[in-house]
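Shown here: the complex without one of its protein chains, the others still in place.
Note that the chains are named A and B in the order they appear, and that numbering of residues resets to 1 at the start of each chain.
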Amino acid sequence: MANIISDETIEYVGILAKLELSDEEKEQAKSDMGRMLDYIDKLGELDTTGVEPMSHVFPVQNVFREDVVTNGDMRERLLSNAPEQKDGMFMVPKTFD
Amino acid sequence: MSITDMTAVELAAAIRAGTTTSVEAAEAMLDRIEKLDKTYNCYVTVDREKTLAQAKEVQSKIEAGELDGPLAGVPVAIKDNMCTEGMLTTCSSKILGNFVPMYTAEAVLNLQRAGAVILGKTNMDEFAMGSTTETSAYGVTKNPWNTDHVPGGSSGGSAAAVAANECFYALGSDTGGSIRQPASYCGTVGMKPTYGTVSRYGLIAYGSSLDQIGPLTRDVTDCAAVLEAIASYDVKDSTSIERHDTDFMSALKDDVQGMRIGIPRDYFGDGLDGEVKDAVLKAADGLEKKGAVVEQFDLSLTEYAIPAYYTIAAAEASSNLERFDGIKYGYRTEDYAGLHNMYKKTRSEGFGQEVKRRIMLGSFVLSSGYYDAYYLKALRVKALIKKAFDDAFSKYDVILGPVAPTTAPKLGSSLADPIKMYLGDIYTIAVNLAGLPAISLPCGADKNGLPIGLQLIGDCFQEKRLIQTAYTYEQIRGPFPMAVKEVG
Partner (left out) sequence: MAKEYETVIGLEVHVELATKTKIFCGCSTAFGAGPNTQTCPVCTGMPGSLPVLNKQVLEYAIAVGLATNCDITRYAKFDRKNYFYPDNPQNYQISQLYLPICRNGSVEIETKDGGVKSVGIHEIHMEEDAGKLIHDEWEDCSLVDYNRSGVPLIEIVSEPDMRSAEEVIAYLEKLRLIIQYLGASDCKLQEGSMRADVNLSVREVGAREFGTRTEMKNLNSFKAISRAIAGETERQTDLIESGEKVIQETRRWDDTRGESYAMRSKEDAQDYRYFPDPDLVPIVVSDEMLADIRSRQPEFRSEKMKRYKEEYDIPDYDIEIITGSKRMADLFEETMAICRQPKKVSNWLMGETLRLMKEKEVEVEDLRFSPENLAKLIALTDSRAINSSVAKEVFEVMFDTNVDPEQYVEEKGLKTVNDEGALKKTVEEVIAANPQSVEDYHNGKEKAVGFLVGQTMKAMKGKADPAMVNRLLKELL
């Protein structure tokens, strides 16, 4: 396997993706990701010099909306799925910024 | 013929003629689901009362002359990644196990405007990530042709429901073959339209630049009717495209005279099952006999589509699935210490293994130091793949090939080796990268009686050519048998 994924990398990706893995899952993830990256490295065989990265496949451009209020108060429906709510707001663990 | 054996268009005609009603059809179908779904598990959610209430309303509109389209009154199954107001929408994930949307996906609204009656929500691979419907948090769906086999995925519930006659037709979504491959495994018709043809508003995103909603139906006529109903320009979806050629039923013509059909040699190499190969080539022969000009060619880049796809899809998915955090909706872990621990525990408990695998891969390929080497490289390869198709479509009207290298694999045989599973997407995935339309329809069965799918790929906005070719082939092939003949 050309790509060796370290414990630090898995730890780091876990922070980015907000995932907490058990030790067993970590080992599995290291091996899975290493194999996937080996596979993705195949793209390196292609010479893409001068090729623009294509994020949008069709040349659709300039899609806008007018600056007109179309939405009313829909708080109750928006909050209806919240695991916890209070005073018309979504409740979250204490945060400091 | 039992009412549940009718195609959607046949049923709508019967309802219009007054020989049956939407309510009768819905009741018959709900009864059938009750009997069969213990075995196949096509549905995550079925709500009998809601369905019957809808059917009554639609029936009265039909009788009042307010609804008279080719799908009016016909019950439909919706893949569980499309939001339905007031009806559970889970994406077959624990993290959305209690999510009841406040709005309905635009494609589903379009169907409702056409008089559809929603039977329920179909099972799928969790967040559409998978090729077998085994990654669902709500149990596997079984292939109605043989319950030891998978129905394919990710729209496996929709495909199996169509195959088992547990619905008249269904909606699926296709990010890398998620409509076409289960359609192939289940012996139904499935179509992925040109990117932008069907609004993605209300479709819970997997890979936003690749996702497209499309029909799963019993025949090509139904497929054209459903596509015509769901295609629309939607101002709520910036990637939606305004088209004036969505009268797809007009393409239901038994005629391929002069149609230029290209068969990519790359799609018939190692790894393609012999029986699949023979059935697909036989279908090509049939079309040739009807006047099509059939020719082999080299498409090129086929083996690069999978790594490019998994890089792009995983990257987009890692970002799209960030919103599932236990704050606004869905699952939240029981015990946690502080915000970040809540995030991590919620997501780790709420997502299944395959979803986590792709989120981690996606987060990695976008992370500092790897973005250029992986993500941008994949977007460059995507550009090359698009160009290869552009070249092919300068010579051919339709590209013909298999949908998948094999027929439906056995349950439990795929997930252990993800790369092998991903390789199964080799003929479907490039279509999504290039935004093209493609249709899958049954063209035979293997020695075990499992269906084989034929794939027709068109240039962008050329759905009509696909429908015409598929319809013509359907006339050559004749009626395809039903998977489940009797309800015991």
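Details
The rule is short, and it goes like this: a residue touches a chain if its C-beta (ideal position, glycine included) is under 8 Å from a C-beta of that chain, and two chains touch if they have at least 3 such contacts.
Quantities reported herein were computed from a predicted structural model and do not represent experimental measurements.
Interface note for the absent chain: among B:13, B:52, B:88 or B:102, the touching residue is B:102. When the full complex is taken into account, the listed residue touching the unshown chain is B:327, out of B:128, B:159, B:327 or B:421. The chain not displayed touches chain A at residues 12, 15-16, 18, 55-56, 60-71, 73-75, 78-79, 84, 86-95, 97. The chain not displayed touches chain B at residues 82-83, 89, 91, 96, 99, 101-103, 105, 200-205, 207-209, 235-239, 315-316, 318-319, 322-325, 327-329, 339-340, 343, 363, 366-368, 371, 375.
Basically, only the chains that are shown with their structure count from here on.
Interface residues of chain B, counted against chain A in their complex, comprise 98-100, 102, 195-196, 209, 235, 238-239, 241, 301, 303-304, 306-308, 310-311, 318, 322, 325-332, 336, 338-340, 342-345, 347-348, 351, 353, 356-357, 359-365, 367, 374, 376-384, 386, 418-419, 422, 433-435, 460. Residues of chain A touching chain B in their complex: 9-10, 12-14, 16-21, 25, 29, 32-33, 35-37, 39-46, 48, 51-58, 60, 63, 65, 74, 77-78, 80-84, 90, 92-95.
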